[in-house]
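After this line comes chain A, so read on.
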Amino acid sequence: MNITTIVHITGFALILIGFWGMLTQKNMIKIILGLAIVETGVQLVMVAFGFIDGRTAPILDSAVELSKASSLIVDPVPQALVLTAIVIGVAVNALMLTFVIRLYQQKKSLSINDYKDLKW
Partner candidate 1 sequence: MTRMDDLKKRTVTAPDGEVFTVDPMKEYFCDKRPEVQEPAHPLLEKFFNWARSNSLWVLGWGTGCGSIELPPLTTPRFDMFRYGVQMRPTPRQAGVFIISGYLAVKTLKRVIRAYEQMQGPKYIIALGSCTINGGMYYDSFNTINRLDHYIPVDVYITGCMPRPEAILSGFVELKKRIRAGKAEGANDYAERFDWYKANQKKVIKGWDMPDYNW
Partner candidate 2 sequence: MELTLTSRILYSLLGLFIVFNYGLLQSGVMRKIVARVAGRYGIPVYQSYFDIIKNLAKRSQITHGIMFYLGPIFRLGGGIGLFLFMPMIFGSIYFKNFSFTGDIVLLMYFQFFGMLGMALGAGEAGHPNSTIGISRGLAQFTTVEISFTLAIIAIAIQYQTLSVYNIVAAQQGGILHWTLFQNPVATLAGMLSFLGIMRHAPFNVVMAPQEIPIGPPTEYHSTYLGMLQSNRAILHIVESALFMNLFFGGATNWIEFIVKTFFIYFTTVFVGVVFPRYRVDQSVAWFVKVPLVIGVLGVIYATYIN
Partner candidate 3 sequence: MIKRLIPLLLVISLFFILLKVATNVAPNYDLTGVAKTYAEQGASDLGAMNLVTAIVVTYRGLDTLGEVTVLFMAGTGIALLLRRKKKKNDSGIKNRAASEILKTGSKLLVPIITMFGAYIFINGHLSPGGGFQGGAAIASAVMLMFLADSSFKINHKVFVLIESFSGIFYVLIGVLGLVILGADNFLDNRILPLGTFGTILSAGTIPLIYTLVGLKVGTELASILDNMKGELE
């Protein structure tokens, strides 16, 4: 059980927990939180995929010899991707919460079951 596996499993578990929350919680904010948990899980998994046991961060400072950099650092790409993913996730979550605020103002309810006017 190395650290990658632990992070992987944590990530997957968060994904499942998040989905469980999304599927069972009626409160819209909780559903958004569920989605946020899923996102976090995915982000963890992403980072874990770039991780190599025993290596250092992809910063070529004094700890890393430039010529051997490729054998000393972990994969920088997933980290770059996660950065983007996090920012986008934040944006979406903020927007979703905004929608919830506006919805709540109209119906004074946070239950997802109360917003079924559009159907069939």
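Rule of thumb we're sticking to: a contact is a pair of C-beta atoms (placed from the backbone, for glycine too) under 8 Å apart; a residue touches a chain by one contact, two chains touch by 3 or more; residues count from 1.
Quick note on selection: all candidates are chains of the complex that A comes from, given by their letters.
Please read these numbers as outputs of a predicted model, since none were measured by experiment.
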Identity of the candidate that touches chain A (this complex; choices 1, 2 or 3): 3
Contacting residues of chain A [partner candidate 3, same complex]: 2, 4-5, 8-9, 12, 15-16, 19-20, 23-24, 49-53, 57-61, 66, 69-71, 73, 75-77, 79-80, 83-84, 87-88, 90-92, 94-95, 97-99, 101-102, 105
